[in-house]
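Not every chain of the complex is shown here; the ones you see sit where they belong.
Chains: A, B, C and D, in written order; residue numbering restarts at 1 for each.
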């Protein structure tokens, strides 16, 4: 019964406890299943490093959809889940957030070149622009929603949608929408990278970062002990600059350089 | 279980009902006549149309709705854009409410189902009914309007009910097109606090209510239309 | 449109998707097996004399008919372990396949109960009467006369239900099961959501071909088994 | 009044009508007999264009129509001058008895509902169904249904009524009531072409009997002669098989 949350009261430290780490398997480059069927991505690789530092835990990675991940962690099916999750007040009721964040995410607007001057959500909203739908369980949705709550006079037109049916960059380029929200990693890989599928659009679309946000692993509420162990490990990794390396590898940029200015 | 959330979200999700109903009603309004006409082309083996409806029915019935949704949602704007460009039509293809895509997908889908429903229903109305109508001097169109269609409808009704229930259920996939229907509303509500279980319970209850209601209405309708089929009393 | 649409993605996706049909078949196969059993039990309840059983079976069918599969899937996937937990059984280590199969079994059972019931009712009662009048027992009459005939009537509807099931299986991806649909989504994700249209077209081609094969197979079966019911084969 | 010339009709290789000529005068009651499959039904159906003949002419009063190439308009006009009583009634299942009768009058002949109802009720009264105006076919016995079928035909006031075995789908006891009605109508001078197995009807009511076999008319004549001194060997064989043994003895 090593899988259940309650049995983790360190009866014997020598016993290795297997924990299930859920990850969103279709969220390249944050977390995904690579062509060989292995879990990888920034969030997953960080957790692998954490695992190395925690001999009393053995991580088992379970790929799934982000919705399933959320419910599964909440129910204790998984002990922890990584999916580029942001922090919100309400979520603390259902999930245990550790002390230490997992990574950083640059979030920005994808726009056509002619709208490159739009740098903030305020500008975007005052132009009356349309925004590509965002999957409702995606943290980006929450970010925009929060902005709208704070700026009721100048809201962004926010629409919920599906992860797979919306191809943000293409939609923006076509003009199906005026702009889309994305995080920097995928944009890098799609447009900036030489072999990206949309490298041909490099002169047509721009990515304008409007925020850098901390991302968190979500622990099951009963996993205080595990979360504390995680905190120890990740602190060490941050000091060793391991996370910066991974950020560069997966996002093409060391986001920890701007950590000072990150306010949430 | 967060009961407060459960109850709040129930009413949030309820606001998605009109969209679901609208799509259902419009799709049926399109699919009923279209399905009937195409069923006739299949029965009468009208060359081109018959082949066309066969392929069409086979494709729609052979692929999952969610896949059809993805395809229509992604391809229609591309197609329209290139057509508009070609003919220099000044209209913004992308200024389209997602409900139009939903209407296209679900009408196409329901039409395919109803073609098969009507095909078997028309076959149950004996040829003699048409002949009798001809023999008292009705034209074919009159015979269909007054004799064949009413009888076909009655036979087809249980299956139309089935198709309607399936259609209502399928609108739950509209979330993939950003359609603000029941499921999407509940999901959005759940997003803030990640209360998905409660949200899905709400969705479940709402669909259960709507679909049971539809089934009930169809049963009533069937009873009324079937009045001529009462067992012999004499 | 030519600008974005690149049909090579379609042809490349198909071989990548095909191996994952195994999972689709596995789920469908188990669901059909258990679902048919469940359907048989429900049909027997509906056809029986016991009013309580009848109402239970009919109520079950109505509820299942009225529940979108995706909703049912979630309720089962999270509800069943939650309930099991109350009884001290931990189902969290069960593979998601287990829950998908339960979901589709429940659904297929509801469908099949109607298929079986209507097939049974379509067989003229005279067939049963004739069977007992030549000295067959009840069971013998069902086994030798009623069942073989009802089977033929049920075949096309069974085929339809099977097709339905294969298609519904696409939703299993939402709980992380990687069948053909899941694989398609993974491919799209690994392309950073680009060229989704082409991948879905590839996917739909696979489903379509599959459904045509199933359809033809059932037509064949029907022809083989309905030998006695064809009127016009001159002797 | 109705003359049919040289009707031919095949289904695939099966030659069903192989040149039939027929002349019917106003007021005639012609009974067609013949073994199963001899083409009797097909003949009636071709006359009413329910089946398209391969060849042949029909002369209705002063209009002549090519049975093969008739235009829609011609078909429509001939159907207005004929009425058909079907073996299995073919009442409109979704209409009451009265509506069955008035349907053709209101929709086909553009009468007002009042006129049509009046005619319809008269016709139903004539066949003895005063109290069944509002009954649906499913609520009527076979005999009653067939009487509605006859009322439907009569109310159209056609030049000729075609009957296709109008009693053969009935229980023995119900046959009588339908034959009674047919006799009444015949006595009123309605022209009738009747396919039937009811020898008594042929004897009592017909003024001409036609025997068909293999797609041709084998023998015809007035009923007395036909039944008592059939000339053709094929006719004799047929009569022997169809009439109950002792029935023949007793003649």
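The rule is simple: a residue touches a chain if its C-beta (ideal position, glycine included) is under 8 Å from a C-beta of that chain, and two chains touch if they have at least 3 such contacts.
Just so we're clear, the structure is a prediction, and the values are computed from it rather than from any experiment.
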item	value
Copies of each displayed chain within the entire complex, written as a formula	A x1, B x1, C x1, D x2
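Just so we're on the same page, only the chains that are shown with their structure count from here on.
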item	value
Intersection of the contact lists for chain B and chain C	A
Furthest chain, CA centroid comparison against chain B	D
Euclidean distance of C-alpha centroids - chain C vs chain D, Å	52
Inter-centroid spacing, chain D versus chain B (mean Cα positions, whole Å)	46
Inter-centroid spacing, chain D versus chain A (mean Cα positions, whole Å)	83
Sites on chain B at which at least two other chains make contact	70, 74, 78, 81, 196-197
Interchain contacts (touch definition) - all pairs	A-B, A-C, B-C, B-D
Interface residues, chain B side, partner chain C - complex	58-59, 61-68, 70-71, 74-75, 78-79, 81-82, 162, 165, 169-170, 172-173, 183, 196-197, 200-201, 203-204, 207-208, 210-212, 215
Contacting residues of chain B [partner chain A, same complex]	69-70, 73-74, 77-78, 81, 92-94, 175-178, 180, 184, 187-188, 190-197
Complex contact set, residues of chain C against chain A	4, 74, 77-78, 81-82, 90, 92-93, 96, 173-176, 178, 185-186, 188-196
